[in-house]
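What you see is the complex with one protein chain gone and the rest in place.
Chain IDs A and B follow the sequence of writing; residue 1 opens each chain.
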Amino acid sequence: MRIDHHPILKTFEKGKLVKFLYDGKVMEGYEGEPIAVALRANGVMIHRYTSKHNDPRGVFCAIGRCTDCVMVVDGEPNIRTCITPLQEDMKIETQYGISNNKEDESI
Amino acid sequence: MTMKMERKLIQGDFIPRADDELIVCRCEEITQGEIRKAVYDGMFTMNEVKRYLRAGMGLCQGQTCSRLVQNIIARELGLAPGEVEISTSRSPARPIQMKQMAKDGVKK
Partner (left out) sequence: MKRYELIIIGAGPAGLSAAIEAASNGMQVIVFDENERPGGQLFKQIHKFFGSKEHKAKERGFRIGEKLLKEAEDLGVEVQLKAAVMGIFDDKEISVMLDGRVEHYRANNIVIATGASEKMLPFPGWTLPGVIGAGAAQTMMNLHGLKPGARVLMVGSGNVGLVVGYQLLQAGCKLEAVIDAAPRVGGYGVHAAKLARTGVPFYMSHTIKEADGDSCVKGAAILAVDSSWQPIPGSEKYLEVDTICMAVGLSPMSQLARTAHCEMENNPLKGGLVSICNKYGETSTPGVYAVGDVAGIEEASSAMIQGKIAGAAISFDKGYISEAEFTTRYEEYQNSLMQLREGMFGHKDKDSADTEHTEEGYTLSQSLLSKGYMEAEEIGEYPGIYPAEYRSKGVFPVIECSQNIPCNPCQDACKRGCIKVSGKITNLPSVDTSVECTACGMCVVSCPGQAIFLVDETLAPGYASVAIPYEFYPLPEPGSKGLALDRSGTSLGEAEVLKVQSSKAMDETAVLTMKVPVEWSMQARFFQVY
């Protein structure tokens, strides 16, 4: 999914390649790029499941407005992954309602 | 237009539509049918619908759906969208955590 060579922009400035955890799985992305970009580059489309209908959601506006792409990041829920920079060893989890636990009844 | 006049605009029973299941407020998962029903229940302004259903009250604070909700209310009431009373705009204009809010005025 990454653009290797762009006809106008040529290449894209990126931070160093780092490892992060997505639902317990090790993935790689560039430090400083939005978490959502690193996830998409690894083929992840679903960021969360809604509380009412348990529907999948992903990136929608990509500029931090719509809050559809929120996930649990380092234990904190409702983090807008489209505007939060990726850091080394970050723990990123699918959000269910407002929890990282599928079975959580409190949601 | 006075409130009393507005309340008289809708008469008759609520008639379901084929697209009532459509999600309008993505954050709070409120459907078009729920919003239409709210109008029939007497919610004629954006503030009223918001308080009644939580449409536009989720994490994004109505950034995506407020125009859509406005259009639905207008259509049900037979008004132009601009004639529907919009919801109050007040600070904070962006989502903010309580702990940040609490630091208002606290010296670094």
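The working rule: a residue touches a chain if its C-beta (ideal position, glycine included) is under 8 Å from a C-beta of that chain, and two chains touch if they have at least 3 such contacts.
Since this is a predicted model, take the numbers as computed values, not measurements.
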Query = Which of the displayed chains are touched by the chain that has been omitted?
reply = A, B
Query = What chain B residues would touch the chain not displayed?
reply = 19, 21-24, 26, 32, 63-64, 67-68, 81-82, 86, 89-94, 96, 100-101, 103-106, 108
Task = Go through chain A and note every residue touching the omitted chain.
result = 1-3, 5-9, 11-12, 14, 33-34, 37, 40-41, 45-47, 55-65, 68, 82-83, 85
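One rule holds for everything that comes next: only the chains that are shown with their structure count from here on.
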Query = What does chain A use to touch chain B in their complex?
reply = 50-53, 55, 57, 60-61, 65-68, 70, 78
Query = Once bound in the complex, which stretches of chain B touch chain A?
reply = 26-29, 58-60, 63-64, 95
